[in-house]
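A single protein chain has been omitted; all remaining protein chains appear in their positions.
== chain A ==
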Amino acid sequence: MTGAGRLVRLILRRDRIIMPVWAVLLGLVPAGYVASFEGLFPTDAERIDYARLSATNTGFVTLYGPLHGSSLGELVAWRAGFLPVLAGLCALLTVIRHTRADEEAGRTELIGAAAVGRHAQLAAAVLTTCAAGLLMGVVLTAAMVGQGLPAAGSLAFGAEMTLSVFVFAGVGAVAAQLTSGARGARSIALTVLAAAFVLRVGGDTSAVGDGSLRWMSWLSPIGWVQHLFPYGVNDWWPALLALAFTVVTVAVAGRLQSRRDLGVGQLPARLGPASAPAGLSSPFGLAWRLHRGMLVAWTIGFALLGLIFGGVGASVLDIAAGNQGLSDVFTRLGGSDALVDSYFAGIASIVGLIAACYGVQTTLRMRDEEQTGHTEAVLTTSVSRYTWAGTNLFFALLGPAVVLAVEGLATSLTYPDGDLGEILGGVLVQLPAVWVLAGVAVLAFGLVPRLSAVAWAPPAMCLLVLLVGQTLQLDQWFLDISPFTHVPKLPGGDLSALPLVSLTVVAAALTAVGVTGLRRRNVPE
């Protein structure tokens, strides 16, 4: 551990802007919910009504988790149910950035040769990330108490977020030991995060229906922290589960690190072919080699999502049937068909946004390739910049189409009552919106390559619109920022071509300008 203190300071210096931003921002978001709920539902009766509807709305339960009460605090804590996922995301990315990414870049070697203990870097990364998690919890608790909510519940609420950071700092620490590349480590940790989310969704939505699968929530660290139920029961024992998980994962990471050499993962490097197969002889062949892993991983992920959403869709009907009050509401809205339709339409925009993240990630892979010098190697052969960009964009633009189609097909497997065409159409109409976000990434990459990471801002913005938009009845212009707002709501809504064509034209224009920018600039820039 020698030198860990200095390394903590190094991390704080390197992350002096980004770390306070995510820690404080995620801590402050729920304060906005308090004001919104107070404005929207001034009376207890209105709040109780809203809570009763929301607790059984599978779309809401999918996104935010279970709701067991109707007090203001409980509603706010429930509404913030997606924030633990984001906190976990920040935590695992931070830990990997300061462990495996440094190791891969060779910086760890430099540090390791100094008077620094073997575990110092891992310890410093985990400690700093956990400290950021504590900061997030403190900010959140203080903000809630400041808004006049009960102190005990606010403390539990803060703990929910802090523990999410702890747990996924541990996940990141283990993932960083497994592979020799930061990209692989990130994929593993993100898969664990996604699995935790999916398990929670499965358990919670099942609890809304017959409850046969509700145990799934207890397999998920996100499920644990949500079972603190701040402002309701304020149950603290799931916190012990999360703490124990953190301690065990960090200990495992330490053990794994002791057993390996610097720069390598747990799996021994194997020998490969001495010459390239016939397929690897064109820019497209290279792009396929670079993108196929991600395509397969995302396809599996989307297939799982589809299976779960389809299964939940089946229970949506049961819920409506079992609740007279709800049935009345839905009959007024157009019958149970309308209920199921709106469920699938709602799911489709969530799925679309996730597919957009895949599109943006794949587009930005070009920047990675540029920065590592690989692009230079390709462009000094007889491959033009257009061809190089085109073969990569083929996967960035059509990859999302593949995963969306797979999601739709998987949904119809577990929801056989639905019309395959309608379900598939509902997710595939998201594509133009996905392309717009990927187009922004191409634009950034072509025109302002050093700032390529800003391409993540639009998906984040769309997520914000999705999270706070409709339920808080914000102004239409705010909702309009997201291209997903303009996509026809299918099934159920009208399939109008105009928004789809317009979005596609915008995406094409963004992509064309971006690629032209790439042709005109220095590589690498």
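We take it that a contact is a pair of C-beta atoms (placed from the backbone, for glycine too) under 8 Å apart; a residue touches a chain by one contact, two chains touch by 3 or more; residues count from 1.
The working rule: contacts and distances are computed from a predicted model.
J.: Which protein name, taken from UniProt, belongs to the chain you can't see among "NADH-quinone oxidoreductase subunit F", "AraC family transcriptional regulator", "ABC transporter ATP-binding protein" or "Cell envelope integrity protein TolA"?
T.: Of the names offered in "NADH-quinone oxidoreductase subunit F", "AraC family transcriptional regulator", "ABC transporter ATP-binding protein" or "Cell envelope integrity protein TolA", the one UniProt assigns to the missing chain is "ABC transporter ATP-binding protein".
J.: Can you tell me which of A:27, A:137, A:223 or A:283 touches the chain that was removed from the display?
T.: Looking across A:27, A:137, A:223 or A:283, the contact with the absent chain belongs to A:283.
J.: Which residues does chain A use to touch the chain missing from this display?
T.: 180-181, 269-277, 280-283, 285-286, 289-290, 372-374, 376-384, 520, 522-524
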